[in-house]
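Below is the structure I would like to discuss, written out as structure tokens.
With one protein chain held back, the other chains of the complex are shown just where they sit.
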Amino acid sequence: MTTVALQPLRIDEAVRSTDDVVNILDKGFLALDGAFASDLAVSNGARVSFNLASQEMTARDEGLIRFLMRDHHGSPFEHGYFRFIVKAPLFVVREHHRHRAGHSYNEWSGRYSKMKAEFYIPSNVRTQVGKPGAYTFEPVDEATREAARGEIERQSLEAFAAYERMLELGVAKEVARTVLPLNMYTTYYWSCNPRSLMHFCSLRNSEFAQYEIRELARAAERFLERLMPVTHAAFVQNGRTAP
Amino acid sequence: MTTVALQPLRIDEAVRSTDDVVNILDKGFLALDGAFASDLAVSNGARVSFNLASQEMTARDEGLIRFLMRDHHGSPFEHGYFRFIVKAPLFVVREHHRHRAGHSYNEWSGRYSKMKAEFYIPSNVRTQVGKPGAYTFEPVDEATREAARGEIERQSLEAFAAYERMLELGVAKEVARTVLPLNMYTTYYWSCNPRSLMHFCSLRNSEFAQYEIRELARAAERFLERLMPVTHAAFVQNGRTAP
Amino acid sequence: MTTVALQPLRIDEAVRSTDDVVNILDKGFLALDGAFASDLAVSNGARVSFNLASQEMTARDEGLIRFLMRDHHGSPFEHGYFRFIVKAPLFVVREHHRHRAGHSYNEWSGRYSKMKAEFYIPSNVRTQVGKPGAYTFEPVDEATREAARGEIERQSLEAFAAYERMLELGVAKEVARTVLPLNMYTTYYWSCNPRSLMHFCSLRNSEFAQYEIRELARAAERFLERLMPVTHAAFVQNGRTAP
Partner (left out) sequence: MTTVALQPLRIDEAVRSTDDVVNILDKGFLALDGAFASDLAVSNGARVSFNLASQEMTARDEGLIRFLMRDHHGSPFEHGYFRFIVKAPLFVVREHHRHRAGHSYNEWSGRYSKMKAEFYIPSNVRTQVGKPGAYTFEPVDEATREAARGEIERQSLEAFAAYERMLELGVAKEVARTVLPLNMYTTYYWSCNPRSLMHFCSLRNSEFAQYEIRELARAAERFLERLMPVTHAAFVQNGRTAP
């Protein structure tokens, strides 16, 4: 009998086999790669103050979680774990990776492998109304929308063609990639804890955040809601302010 | 039919029901409360650089982990999670809680509940030989050992008696506790990731660390070894230097 | 001519030569050892969003800082630095050192040198009224106060005597120190940035914090007020919630 080792898969293929995928942003996704997270761990992170541990969630534990959220007792929300695989355009990733405490990232590198010709072409093309600090956004008319999408698509393909021409000339990938645009997709692992996840969602699933990262944060928040429903409800009730 | 909610348990009782307890430091313990950790996640945290993901550990993945450890590529080791419950004397906890990045703690509070009269009485009573920066420790003779243990026990009980007398006078717990000694036990939740756990072990499961925190770190390292054997072997092979 | 190198000083002596000392908690202090902090750096940390930098504070910069504080834009408040020397009792330090992100500490070690017989004897002896989560504190009567202070002082001296007897027997400092009580003083360096300092003050210069750490936080906040008056005013106006 021969044992054949499973070959590494492209991230896209690896993720497709999961149920826990939320498709976002044109060709992107957020996939839950694994989690160890519960409301009970939050409650017990607080009960340890009294040298106690709950064996299961009760109404009192739910009340305790609401109290912790409201009074900004953040540390009990750190005793859990979420690991995601993300596929998103670079301009979204640049914002995401600015989150530091309680977040870990490992990303596809354009130094080591050739990037793929996949680009985010926005459905939601909008215009900016108002002054800095108080912008609102409104959809553009259909003609402008198509013109913008055309510009973005054309520009993306031309950039990729220039990238490939340089690779054919023998230029190092790390040099050639510098012409690639911010709407190109990348993929990465993202680990966080319930507190840092809520902090991310409070800033990014917000009307002040750019639409695209808000889509990412909205998807992430769905997993918080599924795995930690009491915590999530308290978070929402508290105006989505992270504790 | 009546459903009776399970009552919160004392931490000691809650932990006793677990298999994953290592008894350390006289009356203390380190218990694994849960984990989501694997060598495969480390390998994939690196393979994502090439937009790939392994489906199972192979010899190549093992080699990759050894390479990451040796060349100090630390971030792929952050994609995992360990949660412990610890019971240890305060002087050990003071050292432990100095570890910041990638560590979360929630501890029993002497402000809110009465502490218990449990104190660490060392078996390993030693004397200090050599100069600062280069101490070694040697066991004391039996008479000195018994004298020291007697002093420590007597002093602990007297401190606790003074604590209780103040409580009886109506003095607030948070004031009365200030006479309690550093060998009193406390309990806490401790969450970390494989990288921060290795960083803790590299500094504390070390001949330069105090014996007591070394016992704690040694116990913690056993869980790393059990759940992430390839990572642990590479860590040891690399002189226990965290990546 | 002979040059005589200045000898290292005891921390207490070194600090006494500074103007920037706030005496707190009986025999303790908070001393500003140095700082590089300004309101202008906050404003510019925000103006860089527009690729601009202010050359001096104007009314518009003050308004900008108030806006940043109110809308929880925290990162511009990280571009500054405070370094303190602290002398405080261990039970206060235990709470202080739980603050992780943006805080650095280095502390006197009982492993390497003999501790001094200095103990915090509280003036403010109080009793606890109400239920967990909603305690209030009231002063005890004079007789109770004197009884408690007597207990604390006596217990401290007995603990120190036991410590010294063990040292005389040749027991290692790191073992002997374990009988010392939580009201003993230690000293340490503490570095932080304006944001992490405000986070500390928001949790500790609070009616929910223990009186003693509140005294420390109150002293620290005075230095924030002196060096960054606009930031401090916005912080207070915003209910002392850190951005």
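Things to note:
Should a chain be cited, it is by its letter among A, B and C, assigned in written order, with residues numbered from 1 in that chain.
Basically, a contact is a pair of C-beta atoms (placed from the backbone, for glycine too) under 8 Å apart; a residue touches a chain by one contact, two chains touch by 3 or more.
What you see is a predicted model, and the numbers here were worked out from it, not measured in a lab.
Only one of the listed residues, A:27, A:116 or A:173, touches the absent chain: A:173. Among C:54, C:144 or C:241, only C:54 touches the chain that is left out of the view. Residues touching the missing chain, restricted to chain A, are 89-91, 94, 97-98, 100-101, 103, 105, 110-112, 120, 122, 125-128, 132, 137, 140, 144, 147-148, 151-152, 154-156, 158-159, 162, 165-166, 169-183, 210 (touch as defined at the top).
Although one chain is not displayed, chain C still touches it through residues 5-11, 14, 34-36, 41, 44-56, 58, 75-76, 78-81, 83, 85, 104-109, 112-113, 116, 187-189, 191, 193.
Note that only the chains that are shown with their structure count from here on.
Bringing chain A onto chain B by least-squares fit of CA atoms involves turning it by 180°, to the nearest 5. Inter-chain spacing, taken between the CA centroids of chain B and chain C, is 26 Å. Centre-to-centre separation between chain A and chain B, using Cα means, comes to 32 Å. Residue numbers of chain A whose C-beta contacts span two or more other chains: 50.
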